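Just passing along the structure, written as structure tokens.
Here the complex is missing a single protein chain, while all its other protein chains stay put.
The block that comes next holds subunit A.
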Amino acid sequence: MDTSNPAVLVNGEVIRRYVGRRVRCVLKVIRGDGGILQGETSDGQQISVKQAPPAISLSQFVEVIGIAENDRTIRAEICTNFGDKFEMSSYNQLCQLANSEHQSLFI
């Protein structure tokens, strides 16, 4: 068992608290050009993803796991297609719960 390197669930609001750390974030793909992906977080903010796979291979929603370089940029390690139907509002509430009173269950 290893819980030393968790990936924190984040939205656009929470990511600023975890700059330099490993995060995971579901984004709605806006566009991708030259390895940089632009996506919208569950709370409606725009984030750039470095080292993303080409946009053509991505579904509408993508989960990015990687390092938060700053509060607007993630350097991707893993991108997972989350399909074209994903409830962003539920995910956003989960982000809030998982980073407040119930944080102990996650990190």
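Keep this in mind: a residue touches a chain if its C-beta (ideal position, glycine included) is under 8 Å from a C-beta of that chain, and two chains touch if they have at least 3 such contacts; residues count from 1.
Rule of thumb we're sticking to: contacts and distances are computed from a predicted model.
K.L.:
Looking at UniProt, which of "TBC1 domain family member 15", "Ubiquinone biosynthesis O-methyltransferase, mitochondrial", "Replication protein A C-terminal domain-containing protein" or "HORMA domain-containing protein" names the chain we cannot see?
P.N.:
"Replication protein A C-terminal domain-containing protein"
K.L.:
Which residue, A:Val19, A:Ile36 or A:Leu97, contacts the hidden chain when the whole complex is considered?
P.N.:
Here the residue in touch with the unshown chain is A:Leu97.
K.L.:
State which residues belonging to subunit A touch the missing partner chain.
P.N.:
Residues of subunit A in contact with the hidden chain: 1-4, 6-9, 24, 61, 63, 65, 78, 80, 82-83, 85-87, 90-91, 94, 97-98, 102, 104-107.
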